[in-house]
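Could you have a look at this structure, given as structure tokens, before my questions?
Rest of the complex left out; these chains stay put.
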Amino acid sequence: MQALDEGKLEAYADTFTEDAVFGHTPGREPARTRPGILSDLYEVRQRQAADPQQRRHLFTMVDVEELTAGRLRATSYALVLTTRPGGGPEMVRSCVVRDVLVRDDGQLRNAERLVDHDGF
Amino acid sequence: MQALDEGKLEAYADTFTEDAVFGHTPGREPARTRPGILSDLYEVRQRQAADPQQRRHLFTMVDVEELTAGRLRATSYALVLTTRPGGGPEMVRSCVVRDVLVRDDGQLRNAERLVDHDGF
């Protein structure tokens, strides 16, 4: 998430598997495959370009359980903050993030990330 | 805490020992024993029923030390957030949580949870 917050979209996309599913916005089709996720990230960046701000994704309360050998379920809380130039931090959103993590070429990667937004 | 936030009160009560003490509100007698804690949780749920909201308890900065063999002291920060339907997250309370954790039938359970509220 530090990579994403620093605008390193390729590094963030690389935390997903090649065939990953990433649903980050309720009511919107999840992005599929790593190139699909990356193109989704580029789109979000373009939309936010007019409103410069430093977003921070704070993941806490990470609860990990083994689904099957080599597949982990991680359920986390995510608090999204933003700070605009000269301002203080504001809370954007409180979420629950459900990941399926797999060993992929020696790396732990995300095969499925589904995000629920509180209050939605 | 994820269990509590999802309304699974029995699962949350089960993280305490049979004879646990749980003081969550300053100026109010702590709940005692697991059934006492559970009845306290039911009461809180009933009080909040008229105001639908998604509470989130974010524990961070967990500091663990061994008190005696098999008894752990965990001192954590807890930030309580709430999101109402259609709204964004709001901060409810900042707390310090002092736990005494023990091995209980193969599980790590809470024998004593005392919560201090900042600003009180």
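Note that the chains are named A and B in the order they appear, and that numbering of residues resets to 1 at the start of each chain.
In this text, a residue touches a chain if its C-beta (ideal position, glycine included) is under 8 Å from a C-beta of that chain, and two chains touch if they have at least 3 such contacts.
All values reported here derive from a predicted model rather than from experimental measurement.
Given the 2 placed subunits, let me have the overall number of copies in this structure's complex.
Result for the total copy count in the complex: 3.
Heads up, the rule we're going with is that only the chains that are shown with their structure count from here on.
Quick one: report the Å distance separating subunit A from subunit B, using the average Cα coordinate of each chain.
28
In the complex of these two chains, what residues of subunit A are touching subunit B?
60-61, 63, 75, 77, 79, 91-94, 118-119
Going by the contact rule set out above, which residues of subunit B touch subunit A in the complex?
Residues of subunit B touching subunit A: 1-2, 54, 56-60, 81, 83-91.
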